[in-house]
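With one protein chain held back, the other chains of the complex are shown just where they sit.
Right, chain A next:
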Amino acid sequence: MNRPNEPQRGADAAVVAMLKRDLMLLLRQRGDVINPLVFFALVITLFPIGISPEPALLAVVAPGLLWVAALLAALLSLDGLFRSDFDDGSLEQWLLAPQPTALLCMAKVLAHWLLTGLPLALIAPLLGVMLALPAGSYWALCVSLALGTASLSLIGAIGAALTVGLARGGVLLSLLVLPLYIPVLIFGSGAVSAAVVGSGLAAHLAILGALLAVALMLAPWAIAAALRISING
């Protein structure tokens, strides 16, 4: 497989190239970046209508609502993560590349997080104001969402990679991924609730970080294996 005549570029160059390409593709199709945010805002709008517009009541449930809505928004964006690459054949090309697939997967997930998870974390405080989230918990919301959505992107990418070859993978993807999201949801919304109550939230954030570390360690391999299955299966 070694092609001596071609200059072998290092893995870092491949990662940077992949990251640049994905960011550019996502930024050119702005809908893919903006739609999850609009979805997030819309779902948050539904809750006061469905439950009650009473600020006191909303303030109690706001941490959970914000987290669940952000989680669903991140989930919706996953279906397209590998879809276009799979359809136009570039997925096969980067599976054939000499650089380790797991590393390239990580670059792809990073691009996804930068343009999905991070924006969700950044607009969450605005929606928090609308849900009468008590002051003082906004930065906890931001930090927990930023940390948590990174894990969500990594775990979700496994599901996206497993279902990318299937014609109607969307619902199946949520079925596979949602049970795996539960620990992140628990500690994410727990962090915000802890900040609301005023108790220490360092433990929650530390565990979110630990979950992210484990996901970073294991998920890229699973994503790479899943992509190979989808290409061959």
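Note that in this section contacts are C-beta pairs under 8 Å (C-beta built on N, C-alpha and C of every residue); 3 or more make two chains touch, one makes a residue touch a chain; residues count from 1.
Heads up, the rule we're going with is that contacts and distances are computed from a predicted model.
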UniProt protein name of the chain not shown, from "ABC transporter permease subunit", "Heme exporter protein C", "Ferredoxin reductase" or "Peptidoglycan glycosyltransferase RodA": "Heme exporter protein C"
Of A:58, A:105, A:121 or A:162, the one touching the omitted chain in the full complex: A:162
Of A:51, A:172 or A:213, the one touching the omitted chain in the full complex: A:172
Residue ranges of chain A at the interface with the undisplayed chain: 158, 162-163, 165-166, 169, 172, 175-176, 178-180, 182-183, 186-187, 190, 207, 211, 214, 218, 222, 225-226, 229-230, 232-233
